[in-house]
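Omission of a single protein chain aside, the complex is shown with its protein chains in their original locations.
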Amino acid sequence: MINYKRKWFAMLALIFVVILAACSNNGGSNGTSSDKNSSTGNTGTNSENVKKVTIEYWHTYSDAEEMVLTEKIKPLFESEYPNIELKLTRMPYEGLKQQVIAGVAGDAAPDLMRMDIIWVPEFAAQNALMDVSGLEGFEQLKSQVFEAPMETNFYEGKYYGLPVNTNTKVAIYNKSTLAEAGLTEAPKTMDELVAAARVLKEKGKYGMGVSGIHAWGLAPWFWSLGGSITNDDYTEVDGYLNSEASVKALETIIEWNNEGLVLPVMLGGEPGTWDGIISGEYLMSDDGPWFYSTKIAEQEATGYDPLEETVRALMPAGDGGSRSVIGGENLVMFANSKHPEEAWTFAQWMLSQEPQTIMAETGLIPANKAAADAMKGMDIPFVDTFVAQLETALPRTPIPQWGEVEAIFNLAFEKAIRGEQSAKEALDEAVNQINAILK
Amino acid sequence: MSNSLLTPELIPDRPSSKSKFKKGLRQWGAVFPYVILGFIGIAVFVIYPMIRNIMISFQDYSIMPNAANPWVGFDNYLRAFQDPNDRFLIALRNTFLNVIATVPVNWFLAIFFAVLINAKFVKFKIAFRTIYYLPIVTSWIIIALLFKYLFADGDGGLINYVLHKQLGILPEAISWRNNYWSAMVMIWLFHIWKTVGWGVVIYLAALQGIPKDLYEAADIDGADAFQKFWRITIPLLGPITLFVLINLINGAFGFFPQVYFITQGGPMNQTHVIPSLIYIEAFQNLKFGPAAAMGVMMGILVFLLTYTQMKKIGRQRMF
Partner (left out) sequence: MKTPLLHKVIVYAIVIAGALLFVFPFIYMILTTFFLGTNTLPKPDQVLSVKINFTNYVTVWNKNNFVNYFMNSVIVTTVAMFGSLFLGALTAYGFARFTFPGKELVFRVFLLTMFIPGVINIIPQFVVIKDLGLVNTYSGLWLIYIAGGVIGNVFFLRGFFESIPKELEESVLIDGGGNWRIFWNIYLPQSLPALGTLAILIFQGTWEEYFLALTIIKSEALRTLPIAILMFNDKYSTNYGQVFAASVIALLPVILLYITFQKKFVQSGYNEGGIKG
């Protein structure tokens, strides 16, 4: 009986502890939760930098890139700023967005993150990110980086991050197939490319390198042909996505497809883009620098030398010029960061020339213009074309609703290309649906 | 003597409410230490999130920790039905399609294989049973990766390779993931492949329970294999078939990894089922209010369906 009572009390005590802890979250105050970011257990102070402050940085760098990060970047930064410790956390892609959301919602977000450019407006709209436009040194940084990648951080008049690396796609041609088409150098205009494609069609090969029915694959073509998605402010689609020029651009792509000039992979067929370029069945497609960095890394095992076997050039110019699409990542700071000053210090530092040049060793194109230029001197021979294309590349619409807008865009294009709707119908319908979302 | 602590129900019943109350308290007192930990765990990690979900479904929810989250009544619920792309309705339809497509096939294959393996002359029954059940013990995520790989586009995917290149059954390689129907077929095959073993095992056990004399009597009467199957096996498997069907249906309702890891709801959100749609709405589009609303609606739907099942069958205990 005595044992029984003791057990009772023990249980009760446990219960009280747990209930107290669980109830604390209803109190709403977050000050008591232990700061996981502080290395020695004290909450770092901003003014006196006597105690060491730890800032956490989430990234998704690949193996090779992460090595550069940990072996060169981190020591360099910490030697220049001995009071700040840099904690690097690598995250997997699968479920990443959910992790960011959980982190923000639970007030456990990192201080900084290398975030997909597409997500920045979304999280900015949720007030999750820190506005950097007013911070000291911002204007100077802005002038040092490429304009278009910078724009991907824009939301409602302010900027919520800095581009840390950028990329774009250029036209990559199989050298021998190019010769088969009767050309000695890459076509400069769409018309030239179409002519080459027609020649190759007789030989069972494909010339128009649209790689898929999605914004990433279609945008360079659509834009180069004169199409547009929104106005310059990214606020209107009516009159842009369904403008005459856009309709004409889509109709051109449809015609190419009906004529059999487009890569089968666009409709999900075979071979895949890279395999097609390597084998020569595809004259060309548009892709990013990772084609070269990956293939060069595999060169020993496969024997394929991408630099020898391919020719790279700017996207062929159409009515819209030579356009391509911007990808890359932005460096953002979270609004609830406990160490905003130190985080900003790191952000500024990451964008200065030396670190940017170091990261460029991995083949990632720096957002810092001077470092990108310097890349040409490095032993990364393929970068020149990409940097050149960056001058005229455009971002996908940087708005919070881009995810849904893209889905509508893709569907409209798919219906039109598969002949279920005319180009004009598809685009008009898309505009209606997008307007419903933008409200 | 510790009788009163152990078996409170032996206390003679006194009619006054005061002592009923006391008796109730005493009963709680006895059971308390055993269930309290579980209750707390459930309260904190299951009930609380669920209530939170229901609350969120009525709010315009923001992920920021101290945001206002204004109440918007049934807005989020209406949104699900006003979607220009009808994603919720499509997901609903897909759920029912999944049930209709997979349950009969699953059931038939289960009973078919079970009967065959159970045939008297078949040796290594245990070995077969182990192999047939193997897909079930493996991780959904890994198998989803595997199936994505097998069903890859073009002749690089094994399925296309076999059906198109080698056997010529298909006129051309199918891009499985890019068409609604082929994507659904892929999901169905994935589910059936991974779960049919369960039905096989259940039926095998049930078949063992059919008295052999029935078959012998039929043999004496000159019945052949088919007649024995239709007139003895099938009818006697009636009750367990009910059990199997109910579980298959419930299983088909609960698709999440089958859809999420294979197609992510694509192409164009057409293969979604409600759980995967909820996940995408919440964690991709950051729309927690509508996502929660969909969750609540699905909960009600499942509850209604299960309730009618329960009514018909009563509590199921099958061992």
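By written order: A and B. Residues from 1 in each chain.
Just so we're on the same page, a contact is a pair of C-beta atoms (placed from the backbone, for glycine too) under 8 Å apart; a residue touches a chain by one contact, two chains touch by 3 or more.
Just so it is clear, the model here is predicted, and its values are computed rather than measured.
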item	value
Among A:Glu94, A:Glu139, A:Asp305 or A:Asp373, the residue in touch with the chain that has been omitted	A:Glu94
Selected residue (touches chain absent from view) among B:Ile100, B:Leu116 or B:Ile234	B:Leu116
Hidden-chain contact residue, picked from the options A:Ser62, A:Thr189 or A:Thr235	A:Ser62
Candidates B:Asn179, B:Gln264, B:Gln284 or B:Thr306 - the one touching the absent chain	B:Thr306
Footprint left on chain A by the chain that the document does not show	1, 3-4, 7, 21-22, 24-25, 33-34, 36, 60, 62-63, 89-90, 92-95, 98-99, 101-102, 105-108, 272, 274-275, 288, 290, 294, 298, 301-302
Interface residues of chain B (partner: the chain not displayed)	2, 5-6, 8-9, 24, 27-28, 30-31, 34-35, 37-42, 44-50, 52-53, 56, 63, 113, 116-117, 119-122, 126, 128-143, 145-147, 149-150, 152, 155-158, 161-162, 193, 195, 197-198, 201-202, 205, 219, 225, 247-248, 250-251, 254-257, 274-275, 278-279, 282, 288, 291-292, 295-296, 298-299, 302-303, 306, 317-319
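Here is the rule we use: only the chains that are shown with their structure count from here on.
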item	value
Computed distance of Cα centres, chain B from chain A, in Å	37
Residues of chain A touching chain B in the complex	1, 4, 7-8, 11, 14-15, 18-19, 22, 28, 30, 95, 97-98, 101, 104-107, 122, 126-128, 267-272, 335-336, 403-404, 407-408, 410-411, 414, 432-433, 436
Touch list for chain B against partner chain A, complex	2, 5, 32-33, 36-37, 40, 44, 48, 62-67, 84-85, 153-156, 173, 175, 177-178, 268-269, 282-286
